[in-house]
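Next up is a structure, given as structure tokens.
The other protein chains are all here in position, but one chain of the complex has been omitted.
By written order: A, B and C. Residues from 1 in each chain.
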Amino acid sequence: MNKIKAAIVGASGYTGAELVRLLINHPHVDIAAMTADRKAGMRMADVFPHLGGLELPDLIKMDEVDWSHIDVCFCCLPHGTTQQFIASLPQNVRIVDLSADFRLKDIEEYAKWYGDEHRAPELQKEAVYGLSELKRDEIAKARLVANPGCYPTSAQLPLIPLLKEGKISTDGIIIDSKSGTTGAGRAPKEGTLFCEVSDAINAYGVGTHRHGPEIEQGLSEAAGKDVIVSFTPHLMPMNRGILSTIYVSLEKGASVDDLRSTLDQSYANDPFVRVVEEGNSPATRHVRGSNYCLIGVFADRAPGRAIIVCVEDNVVKGASGQAVQNMNIMFGFDEISGLTQQPMFP
Amino acid sequence: MNKIKAAIVGASGYTGAELVRLLINHPHVDIAAMTADRKAGMRMADVFPHLGGLELPDLIKMDEVDWSHIDVCFCCLPHGTTQQFIASLPQNVRIVDLSADFRLKDIEEYAKWYGDEHRAPELQKEAVYGLSELKRDEIAKARLVANPGCYPTSAQLPLIPLLKEGKISTDGIIIDSKSGTTGAGRAPKEGTLFCEVSDAINAYGVGTHRHGPEIEQGLSEAAGKDVIVSFTPHLMPMNRGILSTIYVSLEKGASVDDLRSTLDQSYANDPFVRVVEEGNSPATRHVRGSNYCLIGVFADRAPGRAIIVCVEDNVVKGASGQAVQNMNIMFGFDEISGLTQQPMFP
Amino acid sequence: MNKIKAAIVGASGYTGAELVRLLINHPHVDIAAMTADRKAGMRMADVFPHLGGLELPDLIKMDEVDWSHIDVCFCCLPHGTTQQFIASLPQNVRIVDLSADFRLKDIEEYAKWYGDEHRAPELQKEAVYGLSELKRDEIAKARLVANPGCYPTSAQLPLIPLLKEGKISTDGIIIDSKSGTTGAGRAPKEGTLFCEVSDAINAYGVGTHRHGPEIEQGLSEAAGKDVIVSFTPHLMPMNRGILSTIYVSLEKGASVDDLRSTLDQSYANDPFVRVVEEGNSPATRHVRGSNYCLIGVFADRAPGRAIIVCVEDNVVKGASGQAVQNMNIMFGFDEISGLTQQPMFP
Partner (left out) sequence: MNKIKAAIVGASGYTGAELVRLLINHPHVDIAAMTADRKAGMRMADVFPHLGGLELPDLIKMDEVDWSHIDVCFCCLPHGTTQQFIASLPQNVRIVDLSADFRLKDIEEYAKWYGDEHRAPELQKEAVYGLSELKRDEIAKARLVANPGCYPTSAQLPLIPLLKEGKISTDGIIIDSKSGTTGAGRAPKEGTLFCEVSDAINAYGVGTHRHGPEIEQGLSEAAGKDVIVSFTPHLMPMNRGILSTIYVSLEKGASVDDLRSTLDQSYANDPFVRVVEEGNSPATRHVRGSNYCLIGVFADRAPGRAIIVCVEDNVVKGASGQAVQNMNIMFGFDEISGLTQQPMFP
């Protein structure tokens, strides 16, 4: 099979570097172009010395890419700058967008949470939300896939099947998420300095984080009615990983075992999502560096309630790995191509 | 003022070492004896080299202590071994017990959660639960104070005033706690090795942790009726600190501002508990090494709900610091004596 | 090509798990047996949950392995227990031994540093020291390869070519090494608990570490005369990685540029060893999870002296990765087979 040609736009951030790590071993993809406007002209190895052993194209500006022979564009631009860029791409290029710009279906929700009018509403309608396991058919046909946020992936993978099957209540869902610091990006900020993050934890965006509406969009679609969740992200001293602890009420007649078996069946044929055995507690170290998502289901001490623990690597399944998985689906490759690295522990 | 004489029983663990760190600068206390049965005969500086600059008594066995001139005993023995030891102490010795043995008032609850009959039920009746700010009068008169658990301290300090004042519902209280690894103690275990804990997080004791009933005991007393909570502790790569994220429903007529002002007023005169200003998010690094407890109150995105974030240093306010605070109350010392160290950041 | 069959003996430690991570994607190897005497009967996924997504044989006892159809044995037993086991293996099995038992050529040196007589001196003579890049021809023909220690790999790769070419003095070589905590293994010990290691560093085995004579053996062979080094290992809060800072005196006529070019030429055709460009400083994060070794060469402020910085991942190039590389050489596979994972950063 001829290899397809991929461009990585905004390659100088952590998700860009991670795409390189994954794609470089992908059997069907060549990295044909990488852009980073402020670092144009530099070698990727100068920006990311851990990639110094690879043959890679140098970083160029976005407008220097010859899109005529690019098959897929991974777009890692900041939120807000993405819409016009994607609108400018020729039709031959299929896109996996890692920004938040095409995730929210409701343009007004977008404007409310991201502070600006959406500048490509037609594209917005066309975009497919790329939660790989649950949107496979739509993704396969899509030209533009909106890659899900890191927190929403960890919340929706366990909750959507349970809501679809009516096993849990739509009321009072609590999602308490703990994230590694890669999620904050590579731009220098006081709050993500080593000395501020290490040996500490704090909540942020309490009640106001933009991933709240993204989660609710997916859960509401699954439940067939509006779902409002409580969602609190936390920043902790960990490079990679998200652990979401999710508190739910069982619907009448449903048991904790039902939750586990519903999830087991939903993901029985999925290579990356796994429900761990009863009594086991998934940890982020079990998925570090891999595209896996592990789900644990526990009875709560409060009757009629259950606790679900979901872990992923936020840079892989929560970003670049799911992006590659979506590309695999879009181009008809084996879904695990380029994603066979096992977790790195310790 | 003459100094009182303190004994630290079970001094070879982290809470024992922390008592030394705090008491060594206490104006009214001399450390007169320290025990550690398996390390008897050793110098404390050999067990804890960071204390090498201090004049301290050598470690001896419990039965080598001359209790006749000891005024206060800090008991840091493992759960279960404490009851008979404390029962054997002469009446002149007042006790702050850092184990869980005298925390649960209900002997049957104790047996259920700790696996053995309680062997000192009379003492159990006499023991005062040492949540310093909320039990000051009882503590002042007590001979035996049961020092609260680390998680229960972080949950009860914010919740008890709100339940007492009827500001929040007794239903559906969720306590999601993240703890530093000191909480697991110094005994070598695979699960607390550096390589297992670092760069990772996991939940443990989900739905079954022994601090659940301890929290419920305090909340039920405050509410005047049985309260059942969801409580999930997490182990994370941090030496010290607990952050509890608490999800509550407002009672009718109560607002998020009411929660903040209720807590503000409750702790207005307390040197160690502080409600942070609106919009600020308390972090464990803000209290590291100190006896402070910080509380943040946030509106939830779900209407009628609020999120409370509470941080403490689990080794200080969650253990040895609160123990010293309780001793100060018991002996009529200034409550901040020995506890004036400010947080260490970074 | 038919796949060869590999056994991993002593698979329940970190190096065993890492062999699985690497071999599972190796195109020419099947993992046919894994042993762990105390954990026999368990699934690998129970011992290492991060491997839960793989089809693997269960752990068995060493004497339960049917060696008749095993081609290669990776031996990860503790030092001292390895000799008799390897002596008992049938001749059809080729061995990569990750212990120290066959590294020192001089039996008396072994006895002196490891505290016991060597129990398989004939095998000792036969064993080839598996520093892949520098012993390729001997490794290819060997039945028993002694995989180098983690520190010795980081010291010998830069120093041996320089000594061979007479560019540096044999006197006063100083090797100051900093290691991640995986090097201390998975057996629970107080000294490797999270709270003891995190936010700290200490030297250990100062002047007495067993890797000293191993380093000297290699350097002496290269120099053609006895070399004595100063070597200090340090334990630091890092999962993986060794950084060795090496201080050397230039031989007359040699310049710092000569050192760099000598190393550049020595490793010009080696896929895993790379001399970084002048002015760049290799960091352990540049090789995390990969089989790379990076070397930086710097002029010292003291005239006539140079400083060399060498980094590797101690679990990969310093242990399991080099073991796989040696197996590749022994069986005539492409040397990078199973080792194409790029470094994981962050």
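We take it that contacts are C-beta pairs under 8 Å (C-beta built on N, C-alpha and C of every residue); 3 or more make two chains touch, one makes a residue touch a chain.
A quick note: this is a predicted structure, and the numbers were derived from the prediction, not measured.
Asks: In the intact complex, which of the presented chains make contact with the chain not displayed?
Replies: Touched by the chain not displayed, across the whole complex: A, B, C.
Asks: For the chain not shown, which residue from B:R94, B:K135, B:R288 or B:R305 touches it across the whole complex?
Replies: Checking the options B:R94, B:K135, B:R288 or B:R305, the one contacting the hidden chain is B:R288.
Asks: Could you tell me which of C:L219, C:A283 or C:M330 touches the chain that is not displayed?
Replies: Going through C:L219, C:A283 or C:M330 one by one, C:A283 is the residue touching the chain not shown.
Asks: From the listed residues C:D176, C:E221, C:E251 or C:D264, report the one that touches the chain absent from this view.
Replies: C:D176
Asks: Considering the whole complex, not just the chains shown, which residues of subunit B touch the missing one?
Replies: So the residues of subunit B touching the unseen chain are 14, 17, 20-21, 24-25, 48-54, 181-182, 198-199, 239-240, 271, 274, 276, 280, 282-283, 285-290, 292, 294, 315, 340-346.
Asks: For subunit A, which residues reach the chain that was dropped from this view?
Replies: 14, 181-182, 186, 188-190, 192-199, 237, 239
Asks: In the complete complex, which positions of subunit C touch the hidden chain?
Replies: Residue positions of subunit C that touch the missing chain: 172, 174, 176, 178, 180, 195-196, 198-204, 206-208, 212, 228-232, 234, 236-241, 243, 245, 247, 281-285, 288, 296, 298-303, 305, 307, 309, 346.
By our rule, only the chains that are shown with their structure count from here on.
Asks: Which word fits the touch map of the chains here: line, ring, star, complete or other?
Replies: Shape = complete; every chain linked to every other.
Asks: Going by C-alpha centres, which chain is most central here?
Replies: A
Asks: Centroid of subunit B to centroid of subunit C, CA atoms only: how many Å?
Replies: 46
Asks: Distance from the CA centroid of subunit A to that of subunit B, rounded to the nearest Å?
Replies: 39
Asks: Provide the C-alpha centroid distance between subunit A and subunit C, rounded to the nearest whole angstrom.
Replies: Centre-to-centre distance between subunit A and subunit C: 36 Å.
Asks: Going by the contact rule already set, what residues in subunit C reach two or more other chains?
Replies: Where subunit C meets two or more other chains at a single residue, that happens at 14, 181-182, 198-199, 239.
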